[in-house]
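A single protein chain has been omitted from the complex, and every remaining protein chain is retained in its original position.
Naming follows writing order (A, B and C), and every chain is counted from residue 1.
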Amino acid sequence: MDTREKLIQIFKMFPGIGERQAGRFVYFFMSRNKTFINNFVNLLLKLNEETKQCSECFRFFSEEGKSKNTLCDICRSSNTDRSTILVVERDSDLESIKNSRTYNGKYFVFGSLVPIVESNTNKTTRIEELKKLVASKMKNGEIKEIILAFSLNPQGNHTDFYIRNELKNLVKSDEIKISSLGRGLSTGTELEYSDNDTIRSALLNRQ
Amino acid sequence: MDTREKLIQIFKMFPGIGERQAGRFVYFFMSRNKTFINNFVNLLLKLNEETKQCSECFRFFSEEGKSKNTLCDICRSSNTDRSTILVVERDSDLESIKNSRTYNGKYFVFGSLVPIVESNTNKTTRIEELKKLVASKMKNGEIKEIILAFSLNPQGNHTDFYIRNELKNLVKSDEIKISSLGRGLSTGTELEYSDNDTIRSALLNRQ
Amino acid sequence: MDTREKLIQIFKMFPGIGERQAGRFVYFFMSRNKTFINNFVNLLLKLNEETKQCSECFRFFSEEGKSKNTLCDICRSSNTDRSTILVVERDSDLESIKNSRTYNGKYFVFGSLVPIVESNTNKTTRIEELKKLVASKMKNGEIKEIILAFSLNPQGNHTDFYIRNELKNLVKSDEIKISSLGRGLSTGTELEYSDNDTIRSALLNRQ
Partner (left out) sequence: MDTREKLIQIFKMFPGIGERQAGRFVYFFMSRNKTFINNFVNLLLKLNEETKQCSECFRFFSEEGKSKNTLCDICRSSNTDRSTILVVERDSDLESIKNSRTYNGKYFVFGSLVPIVESNTNKTTRIEELKKLVASKMKNGEIKEIILAFSLNPQGNHTDFYIRNELKNLVKSDEIKISSLGRGLSTGTELEYSDNDTIRSALLNRQ
């Protein structure tokens, strides 16, 4: 494989990029000058240096300068409400919720959804890390609610079910609530074209 | 205008049909034989004869034979829960909710959404008919809840707001609740691509 | 099946209409008044009366009044160039070409494409009628070119091939040319996204 083919293989790993667009990226770089490439390369190396994974919520975070923080800015901030943990699949879900400015608690990045048929889930998800975090927060009496926030599709539902099941021995008391995101009409939903599950949820959750 | 052009004008009134498809419908009918046309025509005339508009919920309903009912099957049925009225924009919304088999109460077809800028709303909607129905049901002490079920877009929201405002003098007591369909994640929603409003609702309505 | 269900079955036969839209058409008719229905029904019956299939090109054509023409307006017109016959799959293709105002000859509606794997083609297409027409026009010495105008997909190509093969014994002399529509870039084609066949044709047919 020559340099171009090797680069196409890497570009195809970018989220949402297929063979054809990967090829166009190669052309894009072929037509850039040395200064552009150097600038881009330096930013990538800088990002890598500035990026760490939070030891508590497993979120990737970046900080300029050589900080020694092992906790991300959300986990460190005194403004963060430590009584709730919102569990998401991945960093980009976390970012969407953060951008909505409606949640002020802690997060936990679960790493992936739980496949519906799967023997060895522990290896791809952070179920053990989540249990450990919940156990330690319970000891402190800090935690009151765990919110499961997965996409509304079969795998997301299965992951919700799986985590509830795994936490049920740990969270026996009534002091801690496990909740899931509410269901109903979402922005732009046309009633006429809604599926039965959505209508059912929208009716049950009417207010 | 010749016969074909006149028919194209009518086909263009069918829901979701544009000029081009209207033209294809004309070809479709040109290539059918007399028996097909007669069968179709007879069914249309039969439908028209069998169809009435319910005097209470304004839903169109059809009944074989020459019945003298002025109320539709839902409004007549003893199985219908008369304590709730669910207000929808149009018949097809009603049908979607009916098909979801999660609602057992009465309906009311409002006729159209309320345009956000509009001086003369009364003429296009059934606000007066709705008020009259609610007033008469209140007298009987039958009604406990009015559910507003409009699509989740600016006009739907405006209509929700408009009806609440119009009913507020009528429904002063705490005995009758006015509710709206719940908001949150709907089937297939990907968290990463959700808008802020949907995330906010999904968090607020978590359970 | 009640009237509504019977009508849904018919609407589903309309070109491009599925179950859901068929249901919306029924609602559309339920909410129309008697005058509208009668007007529509009368136009359909009138169209049926006015419509005939041309005995030469098999095109459906409609004429107001009770004409006794067995030939359509194109086949009858003295402005029609009788030296070329353009063979299309169906009436709507003919209409597209007619609307482009670039062809002034005769047409022939073949009825359907020839399936790639098929034993009994004669029954679904008008190959015998086409042969007969060509033979009779050759006798008169009227015809100079037969243009095959099928969509550019595997079945269209196969039909082109099939007709050429069927006509080859009939049209031995060099006096009659069999041609197919030209290939190349079509309006809106982006070179970068073109397939190899299109680029090859566009290069071969450069001018």
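Please note the rule applied: contacts are C-beta pairs under 8 Å (C-beta built on N, C-alpha and C of every residue); 3 or more make two chains touch, one makes a residue touch a chain.
Since the structure is predicted, the reported quantities are computational estimates derived from the model, not experimental observations.
Only one of A:41, A:116 or A:135 touches the chain withheld from this view, namely A:41.
Across the interface with the omitted chain, chain C contributes residues 88-90, 92-93, 95-97, 99-103, 147, 149-153, 179-207.
In the full complex, the hidden chain is touched by chain A at residues 2-4, 6-7, 10, 13-16, 21, 23-32, 34, 37, 39-41, 43-48, 50-51, 60, 62, 64, 91-92, 95.
We take it that only the chains that are shown with their structure count from here on.
Counting partners per residue, chain A has no residue that reaches two or more other chains.
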